[in-house]
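Note that one protein chain of the assembly has been removed; the remaining protein chains are unaltered in position.
Every chain is named by a letter (A, B, C, D and E) in the order it is written, and numbering of its residues begins at 1.
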Amino acid sequence: MAEVHLIRRERFSSAHKLSKDEWSPEKNYEVFGKCANPNWHGHNYQLFVTVKGEPDPETGMVIDLKLLKRIILDRVIEDLDHRNIDLDVEWMKGKMSSVENIAIGIWERLEGEIASHGATLHRVRVYETENNIIDYYGG
Amino acid sequence: MAEVHLIRRERFSSAHKLSKDEWSPEKNYEVFGKCANPNWHGHNYQLFVTVKGEPDPETGMVIDLKLLKRIILDRVIEDLDHRNIDLDVEWMKGKMSSVENIAIGIWERLEGEIASHGATLHRVRVYETENNIIDYYGG
Amino acid sequence: MAEVHLIRRERFSSAHKLSKDEWSPEKNYEVFGKCANPNWHGHNYQLFVTVKGEPDPETGMVIDLKLLKRIILDRVIEDLDHRNIDLDVEWMKGKMSSVENIAIGIWERLEGEIASHGATLHRVRVYETENNIIDYYGG
Amino acid sequence: MAEVHLIRRERFSSAHKLSKDEWSPEKNYEVFGKCANPNWHGHNYQLFVTVKGEPDPETGMVIDLKLLKRIILDRVIEDLDHRNIDLDVEWMKGKMSSVENIAIGIWERLEGEIASHGATLHRVRVYETENNIIDYYGG
Amino acid sequence: MAEVHLIRRERFSSAHKLSKDEWSPEKNYEVFGKCANPNWHGHNYQLFVTVKGEPDPETGMVIDLKLLKRIILDRVIEDLDHRNIDLDVEWMKGKMSSVENIAIGIWERLEGEIASHGATLHRVRVYETENNIIDYYGG
Partner (left out) sequence: MAEVHLIRRERFSSAHKLSKDEWSPEKNYEVFGKCANPNWHGHNYQLFVTVKGEPDPETGMVIDLKLLKRIILDRVIEDLDHRNIDLDVEWMKGKMSSVENIAIGIWERLEGEIASHGATLHRVRVYETENNIIDYYGG
């Protein structure tokens, strides 16, 4: 049968910064540049979630798109959108909010939930800006 | 030698709906939401066709791009553009016009023809909207 | 005081065609080209609504954006999205569904409602495709 | 002679929120929605600066583009990019950081400087997201 | 009656440079920067042509879009696309190929032809890159 990849885009607008409390401001600036500015900055993140599976013979759909959208909103966007990733997001606590770690965190929020509905999470793609993008395919 | 992927974008504007005649309007709406509205709706679809192969040592090209464009127009766009996918397209008859099935249908229209010109179809990507995208790599 | 223009984007996916019942198929094709194909086609329309006014000194906002979004959804998107513009939309009845007429129709749906909330509709912009766009500033 | 408008795009990624200290959290949430979340959120803002004038007969240019870019970076982007608009930006102090007020603030930062180089600022356009945009043409 | 603006996008890919033969390489580099590099560089230009008029009561269209496209291709794109603007384009001879002058040149190529078909050219917009854009409204 035909395996197909379905990609769904959602967006979130969040504040974050990159810095380590145990480092001096100088060291933080040297490593993270302006991303270390103390009062945070922010981005319009774009999230592309890829789910793979075989289209249902009756509906022609890999997964009910309304369901997939609901899962992404409930498990990811609700937590991140119009929030501070460093201060507000339980599942990012103790991690640097690099776009790499955000993508890994989103994967962990989605993988089981999507599997429980009979589809397979294939990739999480996150745009931080139009120039900086992360793809994560799971561990 | 160096295998390279060439991606060509084309577009088509089509009408379609998602519904099954043997289901009640209520069941269709429950499964397909507003996509089941009876008088059709439509999209500006974007199609990205990926062909792989080794660049010709003389021309530097994987495939003659004018030829690839001609194949995509003749085999796919001519049939779909400014048409109703459910009513007008021979090779979609009897299938739900989900973007999954459209991508699979386009693959079947292109694979042999591209192979007959010495290149290999690698992926068909179809954007239904800026938020809903399908990738198909063949059966 | 400072007059500012606020632009809000919304989208709708609709079917339509361009043809006149009183013309022959040949004449319709001659005038409207493939847009006259009988079983409809469709587009992902993009709508940009521009409202002008002075920012409220307390809130800094020309108009409550949640309200503006609600007005556009209720008065325009609800009617057009996932519909057939020629068959389903009361306020387009008897008009050709050219993007010019769609823009004028949207203006008429929005102008009074926006005025009743103390702001002024300045422009309706509609993208039919990435190549065809209409701006309407009112009669 | 021929007056021409030159538009230059620059970008900045900033944190902000919309809330008034003298209001209760409930009132702030009622007026500003999720934009009032206390720990800030952020955006990839896009700034389009329009300058008008006659092209120099020798160079064909309305204004030296390297100079215009330098002015925008020095007077605007340097202050806003990777900053918190509410906490870090001198010329936004005491104002709500609505995109309306950001556009007005940018106008005030640029108008005199551009005039001192013989050109005229015509419009400041700021995208907060792909859906929310402000145009400001001066007082 | 209702005046409407119709905007049509077309594209061209051209080579050019900015330099004056009567200036030294140093002076050219000082004024035009890397745009003065002697062996040319190039761009994917985007052209947006705005035509205004009243929609025809029968067709709903400001101008026959097939005709407008034909005029733009014949009078502008044919000359510029896959050409060197400095060497190949008769109507740019003796002018710096700044995007300002390209926009003015395109206006002059289109204004009379569009007028002869009963519509009015309103604006020529040219994108040189995603960051550099010119608008021209005529002399």
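To be clear about the criterion, a residue touches a chain if its C-beta (ideal position, glycine included) is under 8 Å from a C-beta of that chain, and two chains touch if they have at least 3 such contacts.
Every value quoted in this text rests on a predicted model; they were computed, and no experiment measured them.
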- Visible chains in contact with the missing one: A, B, E
- Task: Decide which residue listed in E:Lys27, E:His41, E:Arg70 or E:His117 touches the omitted chain of the complex.
- Result: E:His41
- Query: In the complete assembly, which of E:Lys27, E:Lys66, E:His82 or E:His117 touches the absent chain?
  - Reply: E:His82
- Message: Counting contacts across the full complex, list the positions on chain A that touch the omitted chain.
- Response: 18, 20, 31-33, 95-98, 100-101, 103-104, 130-139
- Those residues of chain B which, in the complete complex, touch the missing chain: 1-10, 48, 50, 55, 58-62, 64-66
- Interface with the undisplayed chain - residues on chain E: 11, 13-16, 34-35, 37, 39-44, 81-84, 87-88, 129-130
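Everything that follows uses one rule, which is that only the chains that are shown with their structure count from here on.
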- Cα centroid separation between chain B and chain C, in whole Å? 28
- Message: Distance between chain B and chain E based on Cα centroids, please, to the nearest Å.
- Response: 34
- Task: List, in ascending order, every residue of chain C touching at least 2 other chains.
- Result: 130
- Message: Output every touching chain pair, sorted by label.
- Response: A-B, A-D, B-C, C-D, C-E, D-E
